[in-house]
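This report refers to the structure that appears directly beneath it.
With one protein chain removed, the remaining protein chains of the complex are shown where they sit.
Chain lettering (A, B and C) follows the sequence in which the chains are written, and residue indices restart at 1 in each chain.
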Amino acid sequence: MGRTHSNAARRVNNFFDLEYQPVLKAVCDLDAARAQAFAAQWGYESCETDWRKLIARQDIDMVDITVPNDLHREVAVAAAKAGKVILCEKPLARTGPEALKMVQAVERAGVPNFVSYNYRRIPAVTLAKQLIDEGRLGRIFHYRAKFLQDWTISKDLPQGGPALWRLDAKVAGSGVTGDLLAHCIDTALWLNGDLEQVNAMAETFIKQRKHTVSGKVEKVGIDDACAFLARFKNGSLATFESTRFARGHKALYTFEINGEHASLFWDLHDLHRLQYFDHRDAGRVRGWRSIHVTDGDHPYMGKWWVPGLQIGYEHSFVHQLADFLQGLATGKSARPTFRDALQTQYVCDAVLKSAKTRRWEKVPKVK
Amino acid sequence: MGRTHSNAARRVNNFFDLEYQPVLKAVCDLDAARAQAFAAQWGYESCETDWRKLIARQDIDMVDITVPNDLHREVAVAAAKAGKVILCEKPLARTGPEALKMVQAVERAGVPNFVSYNYRRIPAVTLAKQLIDEGRLGRIFHYRAKFLQDWTISKDLPQGGPALWRLDAKVAGSGVTGDLLAHCIDTALWLNGDLEQVNAMAETFIKQRKHTVSGKVEKVGIDDACAFLARFKNGSLATFESTRFARGHKALYTFEINGEHASLFWDLHDLHRLQYFDHRDAGRVRGWRSIHVTDGDHPYMGKWWVPGLQIGYEHSFVHQLADFLQGLATGKSARPTFRDALQTQYVCDAVLKSAKTRRWEKVPKVK
Amino acid sequence: MGRTHSNAARRVNNFFDLEYQPVLKAVCDLDAARAQAFAAQWGYESCETDWRKLIARQDIDMVDITVPNDLHREVAVAAAKAGKVILCEKPLARTGPEALKMVQAVERAGVPNFVSYNYRRIPAVTLAKQLIDEGRLGRIFHYRAKFLQDWTISKDLPQGGPALWRLDAKVAGSGVTGDLLAHCIDTALWLNGDLEQVNAMAETFIKQRKHTVSGKVEKVGIDDACAFLARFKNGSLATFESTRFARGHKALYTFEINGEHASLFWDLHDLHRLQYFDHRDAGRVRGWRSIHVTDGDHPYMGKWWVPGLQIGYEHSFVHQLADFLQGLATGKSARPTFRDALQTQYVCDAVLKSAKTRRWEKVPKVK
Partner (left out) sequence: MGRTHSNAARRVNNFFDLEYQPVLKAVCDLDAARAQAFAAQWGYESCETDWRKLIARQDIDMVDITVPNDLHREVAVAAAKAGKVILCEKPLARTGPEALKMVQAVERAGVPNFVSYNYRRIPAVTLAKQLIDEGRLGRIFHYRAKFLQDWTISKDLPQGGPALWRLDAKVAGSGVTGDLLAHCIDTALWLNGDLEQVNAMAETFIKQRKHTVSGKVEKVGIDDACAFLARFKNGSLATFESTRFARGHKALYTFEINGEHASLFWDLHDLHRLQYFDHRDAGRVRGWRSIHVTDGDHPYMGKWWVPGLQIGYEHSFVHQLADFLQGLATGKSARPTFRDALQTQYVCDAVLKSAKTRRWEKVPKVK
């Protein structure tokens, strides 16, 4: 994630006209050699091995947090106290209460803050948001999202350590729920409003894995798969599913939303396309439209190449940084803020709780 | 449905070499004119307006039940008592207990019986079954199915009567659960074994509709949409969803099954294709294979045209009739029998119950 | 082909309300046993082994010619002289001059006549025709069609005989040109008007094959592949290509037509879909529409099942027979007639000639 964020910082001003321009002052890593190598490759001016020192530096205005989840709170709270602008990788924290403390810290300090739910700014997804906001779909009946991967099927894959902390519940907080469903939930809340209640099922297919750090076979604490039913405040019904055991899918994040008049479908594996069905089209020529979201009048695309030439995953990070910097300049916060991301955290918590209680759980509403 | 079944009966012997040959002796309809018109169009030798008379006829060996759901039990039980071979449209009945009586009747009478879950015999679906039975998928982790339609979104659509009895809970038993999910469940049980527990959510978006018979606005008793989580006996997790409010989908029945080694996906809207991913393919050339199921070595396809030329929906009825007649000749019942379909009914009942209790419900196992 | 035609004859009145009803009086085959088996399977009342006797029969009103190409002329001319209504498989003949004699015969005799270019009556193709005739595309710039197969790649495949006469130039007249390009040309003339000039390239990849009849290795006289450039009278440019050496394609007949305002694309491998792009759609939501041609207001589809449920290849034969019978009843000939098919033959001849002369060749216009 350090690479995607650094890449965005280096590129944003080449394509977006912005008042602010990121300067890569310092990169921090516990391992000094790794920090130096990274700094050399990405053009950082200096290195730190203690994030507290980094935060203490007066020449640092903004901190971009891409450490494992278990460190988000501590770093963010300290950065907030030091008055830094903060951009934090998702999920905001391992749990709602942890996230709440982060929200309180940044709001008490009054520092601009942002969480990197980058998929909002894939042009096709932003276009979906525009179409919904224009009322093209009418009353919404259904929302369905899934995020399917297959990279942890092997029993021989260990858990923990720098490369595999996402499989270590203590570090990650949860498995697919915080890692993948959090993306689905963030998009859903953004596109379709509040989720009121959820009913979940989770599973850990591989119960024990060797731990990279301890070297011992340990119980696996994360959810390998999690699916849930849900109801939105607007009366629509939802199904969500995520897994790392869906053979054949590397990162198949899809969502579909069905309204009275129109429907939308998007798929991360072909992220430059949005599928759109409009019932108001004349009957004989009605069909799902495959919109190749690469035109100048599509969100963000006027900044890139010519129609037909696609951009990719990394550009969503450039877009969010551009919006964030633009927000800093205008004083109008880009979203999602820490507070927005707290709501996603509450949904995740309710999902994980429901998977244990085997009941419908209400989602607390961030006021 | 009378048309699809009559069509199958007229065609089956043109394409399949079978010991038995259906003879269209009589068609029965309450409306004599309609019965006569139908008989004329389809070549039935005679008409009846009272199904009891039809069953009483000595020249009738087999009864094919395509009446609305609320009449299935009465007709089937009477036909069984009269010793007729019985083919019944799905769902077998409105409820499990009703279906159980039908099972008891046919088994007591010892008459061959069959339920028309026709999608089993779409060649691509049968191919999926073959690949699973050959063990190509390995341990199964996930199953997901949905059946999406959009034909009842209009508030002005009435309920009840000959054309719209599927919207009348008294006649249909339920809404999408019996009509659409029943198909998904039948396929799932066939492909992936027993479902042990379910957790459902249902909704009726349009609460009141004018009733075609009474002429009055009446409460709608059916489920417009129903989704459920489930666990199979083999340890795999499932999501099922069905609705008639998914704008843009006419009859989008899809299922996907993810195994340790391979995955399968099928879609009724392109029913002649099966998507297959095999992880054992060499890495660089691994990808979802779009199998155009029209070759001579694909199920049933050797009977039809040449490779590349697709068949359609109606052929699934021809195939099931061929298999059923073959079963009659060999004494080995084609599946699903009434007993098989009872299990599907039990799942449907558990789903509808769970939607009310808002809890996980166990699925009783037909012994 | 006898099967597809017999199938159509048996089915047409089940689905279409027509004044005429085909009666399967007799089937003719040189091999008496084969004729009897076919008659038994398809319900023909009698058999003949000499087509002259068949034509001489007074109880035969219509003759449906599905013999190999080299016999079309002789049978058709005799049938015309006998005053029979004639339906002939495509291509009409092996060459233009041969076809011209057939046209003269049927027109002299004044008998209704029709050539089975069945793809015109795939609902998605008929819909394409409607959209073009409504002027939705505007000025046409491009037409491109291809018909790709892969069934003759093996060197071990013999030529000639009942199963493989399509590889025998004496019987078939040509290879892919008469077999596959003829379909592409018929559709093109129908959708986009006259072709004025062509420039072709042909190839025989396997130069010698064992002949099934002689048992000897003989020179292969057919074209395994043929592609041509063309110009339509309306000023549009075209590319056509056909081959039996395109690995991976069983019967990939596709066409695309690009107009000033809109474009269309169709693919036989998913014959129930039409792709439609309309530039007049609002920019941000412009995209190729995948029209699932299964609705009641789509051509022919009101006669079949409910929306979303696809029909297949064979139905195009039912449709053309329905239209032909309707034409008989109203006295308004269904198309393509022999005369229409003669124009296709002239294009084929010009293509084959150009492949030899290596020059642009003009296409004679049937007056």
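In the analysis below, contacts are C-beta pairs under 8 Å (C-beta built on N, C-alpha and C of every residue); 3 or more make two chains touch, one makes a residue touch a chain.
It should be emphasised that the depicted structure is a prediction, and the values quoted were computed from it without experimental measurement.
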Among C:50, C:133 or C:260, which residue is in contact with the omitted chain in the full complex?
-> C:260
Hey, which of C:95, C:118, C:159 or C:199 is the one touching the hidden chain?
-> C:199
Hidden-chain contact residue, picked from the options B:170, B:289 or B:358 | B:289
By the document's definition of touch, the residue of A:140, A:237 or A:271 touching the omitted chain is A:271
Footprint left on chain B by the chain that the document does not show | 127, 130-131, 274, 276, 278, 281, 283-292, 295, 297-298
In the whole complex, what residues of chain A lie against the chain that is missing from view?
-> 3-4, 6-7, 10-11, 13-14, 41-42, 149, 151, 249-252, 268-273, 292, 294-295, 304-315
Since one chain has been left out of the picture, which residues of chain C touch it in the full complex?
-> 141-142, 144, 146, 148, 150, 153, 199-201, 203, 205, 225, 227-229, 231, 235, 237, 239, 241, 243, 245-249, 258-263, 277, 279, 288, 358-360
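In the analysis below, only the chains that are shown with their structure count from here on.
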Centre-of-Cα separation between chain C and chain A, whole angstrom | 54
Which chain B residues touch at least two other chains?
-> 249
